[in-house]
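Have a look at this one before I ask anything.
A protein chain is absent from this complex, but the other protein chains hold their places.
Just so it is clear, A, B, C and D label the chains in written order, and each chain counts residues from 1 on its own.
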Amino acid sequence: SSPANDGGTSPAPGGEAPAGSNEITIGVLATAEGNLAFGMDEAKAAIGVAMAAYGGDVDGAMIGDTKVNLVYEGTDGTSATAQTKAKKLVENTGVDVMFGPVSGDEGETIVQYALTVPDVTFVNGSASPVSMTLEGAENFFRFHGDSAMWMGGLGDYAFKDKGYKKIYSIAEDYSFPYDNAGGFFSEFCAAGGEVNGNSWVPVGTTDYATIIAQIPADTDAVYVGLGGADAASFLAQAVTAGINKPLVGGSIAVDTTALSGDSNIAAAAVGTITGGPVPGADFSTPTWDTFVADYAKQPNAFPSPSIFAVLYYNSFAPLLQAIEASKGDLSDNQAALRAALSATDWASPTGQITMDANRQAIVDNFLTEVVEGDGGALTTKNINEATGVKQGTVVYQRFDGCPGS
Amino acid sequence: MTRLATPTRSEKSRGWLRPGLIIGLIVLALAIAFPHLVDRPKFWIPNIGIKSLWLGIVAMSLVFLNRYVGLLSLAQMTIAGMSAYGVAYATVTLGLSPWVSIVFGLMIGTLAGYLVALVAARTKAIYFLMLTLALGQVFYSWAAQAVDVTNASRGLYPVPRPDLGVMNLADLNSFYYFALAAAVLCYLLCRYVATSSFGLALQGIRDSPERMSALGYNVNRYRVGAITFASFIASIGGVIVVFDRNQVDPSVVNLNATLDILIVAVIGGIGSLLGVFAGGVVLSLLLNFSQDFTDRYMTLTGLVFIAVLLFAPAGLAGIGKQVQGVKDRVLRKKKSAPVLEPVQEPPTKPSEEELTTEGTQR
Amino acid sequence: MKQFEPASSQTEDSVFEVTNLNVSYGRVHVLQDVSFTMGREPLGMLGRNGMGKSTLVKAITGFIPAQSGSITFGGKEILGRSPHHVNRSGIAYVPQGRRIFPSLTVHEHLTMVGAKKSDRWNVASIYDLFPRLAERRKNGGGNLSGGEQQMLAIGRALLSNPRLIVMDEPSEGLAPAVVDNLAEVFRALVGEGQAVLLIEQNLHFATELCDRILIMVNGRIAADLPAHAIAGDAEVQSKYLGVV
Amino acid sequence: MIMPDTGHALRVRGVSRNFGGLKALRDVDLEIADGERISVIGTNGAGKSTLFNLIAGVFPATSGRIELFGEDVTGMSTAKRAKRGLARTFQTSRLFEQLTVAENVFIALGGSEFRGGSLRPAWRSPSRWERGERLLERVGLREKGEAVVADLSHGEQRQLELAMALALQPKLLMLDEPAAGFSPSERTHLVKLLREIPEEITLLLIEHDMDIALAVASRVIVMHDGEKILEGTPDEIRASERVREIYLGGSLDEAV
Partner (left out) sequence: MEQFLLVTLNGLTLAAVYFLVASGLTLIFGLMRVITLAHGTSYLLGGYIGYVIVRETGNWALGALGAALAVGLLGLVIHQLLIRKFQDDDMRVALITLGVALIGTDLMLATFGGTATQVAFPAALQIGVNVPGVGQYPLIRLMILGISIVVGILLSLFINRTRFGSIVRAGVDDSQMTAATGVNVRIVFGAIFFLGSALAGFAGVVGGTLFPLLPGQDGTYLLFSLVVVIVGGMGSIPGAAIGAVLVGLVSQYTLVIAPTYALVVTFALMVVVLAIRPQGIMGRAV
């Protein structure tokens, strides 16, 4: 049902669309291969929820008088594929709006690409490097926090409430953990905390026994800036290695995907505190509960929405709202649509979302703790919320000790 | 050992005038007209056209080494990546002018190839393959970690397409013709080298290095020369890569990228210097369009790949000859006269299959 | 199958027969209607270089396919069977150029054939036959001297304890005394009823060992002569073999 | 200090070579004057090919010293020795299997011709192809010029092997069982060819065929178990009881 799919007759690229056009094609990028292959399913689930609100589905909907079409391209999480697929969506399919991508590597590339096609509007999916909204791309919007913002409030909490004075850092060696750990430790250090060692491990490290053996005895807690599989291996081995330090999780370390794995990681994971855009499992507000319920109806949904589904939803819904507000007017370089996007002030399932001058969202952030739920299954508990978290200006690099020291 | 297609009879004395020339010219004409034939040039030119060209150029360097030197290198994309990093580093970090950056990139790639050659020239067949694979992984891991030089996983950007004076690459058509010219140049260079006495000597070394030394040839020097030359060709591909992507990051040289080159070479025909471009077109089409038919891009690529290997071992480039061969065989069966095509496989070692099917039944 | 008249002491099961064999390499028609029959006897074959002798042998052993014709051994068709079937039907092969396995030691070459201690030929008796091999038993096959490789190739074939042994220029590279010794050994074997098909360039070796000799010229059997008719006859030699 | 001696094509002094525990060559001395014709005979595994390999520089000697045309070449590479005028054949053919016969010879002819390697298109050297053709004619392979080497019969490959060494126009020619695989008529032809080799070329020949070894040599060297046990004229060798006993054997007397 997607007319954009048959290359020959699809609309010409966005900027050339006649004013008052009442058809908008959105190109969606999400990961369909590699470690984050489930990204596409989560993206579709999120989009499905948002579209259902307008009586549509993942392929399209009528929003007011505007017909919205969706076209999907899967990537493998690398910048090369993201670039190729974005170009295909923009230049071949002729989409008016780009939505996505999933990973940070892709995100940085997509921003660069956005700079070269000013007539297309880009709405970020879940990519969270700090730098993305600092590149000055007027056509690029992000409706969730960057990965440094995800740790907003956690540094203070760890120091003051938990009383951790010294924290050891184990993180993957690439841009996402730089920002994430940077965000955490800059707050933690500012509060008076101390970093007593960093271990930057290559992505894909499976054997953490030796890393774990490095943790100094006098450390109060361990920051774990690992994601997905690496987090799972770390936690599993933390159990067999009998690690006895509390953990501070990077935003994706104890995501549902890690907790829902089969390995028995309870002993290590319980008590871990973490920060991020996704609230704990006990969180309950009407909007959140509705979202979770709607999400669960989508095909291929996980038991609860992953961070990717939450972020894709929180980003896609404002896009639809802006289309509605601007009545699908794409004239004048999509000025009306962009104005509407910038003006977003939305009570999302995870709190109020407004935009700053860099088209970067100002959001609420959640602090959670891993607890053992009924029947021993792991779950998360909300422990604190930081409201109105704004983006900083520092793009973090790999650092030793406290960031910037 | 390390050769795929049955090669090459003699290439002497036939010079440039071969039956393939006409087909080659037609293809070239099509390639020149390509930007004007497609309906969405901004998509087709970079995503299919330019991508096929650089995939082809890098794969050509692999084919050259395999066919004339008997070495299968998995480091060709790595070399191209080094050249791309070189251009990007010169542009982004050092702020050098485009021409200088290009020369810098080419030098980095070629020099790296030379150093690889010094280590690898002594190793043979499988070891060479593994050594180049390992070198590729070393560079990939390093590029993904060395924040100071490569900016780690973020990579170096932006590398805009420059105005070279003679040609403004910022214009997509110009960039395409730039890449096409580079491809033609690479092909002519490879052919020229292959038909020279040097090229013949390389083939001699491929078949019997001991004999070559006994004849007074410095085998190592020839091998190093050939690998360095192939690295230069790959480096040219790398320059196009960096301008095509406007950036360079570790994904340019990861394992998938390495395998892509192998796939291109095989689909095109690993014995053919020109077939690589057909391989490049097939792969870039698969990459861009397979998702319109299936979610399983990799499975599709794998199936195409295996099908080529099983049924058209000489790749797309060899299909013409294969059809001819089948025709002859049919004719032969009909007439039952002993008009036979030369056996395809080296006749010293026919497989058991051939023996049982072709042997006489009584 | 053509009716065969058994020679005096021969039984049907050791009759080896090639009928109208045609082999081509591509367009080159190398073997043209080759036919001959042999029993438990030593049969020699001579011919100038490139006449098709090895081609015949390779067709017999299943190394290359034939276009038409038939090869039977003990009444069973072996043409078109793969080399290991041919071997198991009782035919062993000493190839031209030795084709030693470079990655195997001398001893491994001999043990891999799997001859039993009770067999006529076993590893120990091969070492007795070629003491030089025993001295070099741990040496890699690729590092042997040419003559040692030839001994090994012969030993490897004997270990199959074949009813018919096909040898393609086995004397190549062997010192005269060794050839001499070999001739003696094979004469003894022939006495035990061993069938031998011997391709040779060494006229003396061939005529010493064989009573009957075929001469191949341009892919055809040009003559079938008793050995003594060749040994002493310069005219025959010059006619068929180009010896001047 | 040994003075350069221009009168000697080859001098081998006290050369030994061990392979692991095996002493393949033991303290061998050899002096060959320019233009001499030497045959090396000896039992299988006596070390003849090893001696050739040491002279040609395929692998280094364990001890000892080798001089070519008065120059110490003990540590020199194979290629450099070849450029000083040494050519050899291999007992087991080493040919460019996937190339044609003509191309094989073309490459061989280049060995003495250019140093770094020429980037001139091969087909633009007609004179080199012609010389190759004449060479093939000499060894009796003229008809096979366009055949791919892998398709040659064994004997034909041996003929090409010979052509490859002759192509170098060497000052010292070393042939390792050139007649192996040759038919009797090709052998006669070979003897003729060897006799036609210009006088100034030094010839070192390994051969098990006494008809050839004794026919072309002015001096014969007999080896056994890694040692040179005897040296003499063909007649002396024929007469030697020792040679008969360990090498020639008895019943094939007529062959000698």
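Going forward, contacts are C-beta pairs under 8 Å (C-beta built on N, C-alpha and C of every residue); 3 or more make two chains touch, one makes a residue touch a chain.
Here the structure is a predicted model, which is why all the values come from computation and not from measurement.
Among the chains on display, the ones the left-out chain touches in the entire complex are A, B, C.
Only one of A:Thr116, A:Thr210 or A:Thr387 touches the absent chain when the whole complex is considered: A:Thr210.
Annotation: of C:Val113, C:Leu198 or C:Leu241, C:Val113 touches the absent chain (contact as defined above). Considering C:Pro65, C:Gly80, C:Pro95 or C:Pro170, the position touching the chain not shown turns out to be C:Pro95 (whole complex). From the options B:Gln137, B:Asn168 or B:Asn220, the residue with contact to the chain not on display is B:Gln137. Contact with the chain that does not appear here is found for just one residue of A:Thr25, A:Ser233, A:Gln334 or A:Gln391, A:Ser233.
Although one chain is not shown, part of subunit B still touches it, namely residues 1-4, 66, 72, 119, 122-127, 129-131, 133-135, 137-138, 141-142, 145, 255, 259, 262-263, 266, 270, 295-299, 301-303, 305-306, 309-310, 313, 345, 349, 351-353. Interface residues of subunit A facing the missing partner chain: 33-38, 173, 199-202, 204-207, 209-211, 213-214, 228-229, 232-233, 236-237, 239-242, 257-258, 260-264, 398. In the full complex, subunit C makes contact with the omitted chain through residues 61-63, 82-84, 86-88, 92-93, 95, 99, 101-104, 108-109, 111-114, 140, 142, 156-157, 159-160.
Everything that follows uses one rule, which is that only the chains that are shown with their structure count from here on.
Averaged Cα coordinates give subunit A a centre that lies 76 Å from the centre of subunit C. Note: centroid distance subunit A to subunit B, computed from Cα atoms, is 39 Å. Computed centre separation for the pair subunit B/subunit C is 47 angstrom, with centres defined by C-alpha atoms. Residue positions of subunit B with contacts to 2 or more other chains are 347. Residue positions 151 of subunit D are each in touch with at least two other chains. Residues 25, 46-50, 54, 96-98, 132, 136, 139, 143-148, 150-151, 169, 172-181, 183-184, 201, 203-205, 208, 237, 241-244 of subunit C are the ones that touch subunit D when the two sit in their complex. The touching residues of subunit D, when paired with subunit C in their complex, are 19, 22, 42-46, 48-50, 91-93, 151-156, 158-159, 177, 180-188, 208, 210, 246-252, 254-256. Subunit A meets subunit B in the complex at residues 5, 7-8, 13, 32-33, 73-74, 76, 78-81, 83-84, 87-88, 90-92, 94, 105, 108-109, 112, 115-116, 129, 131, 173-175, 202-203, 397-398.
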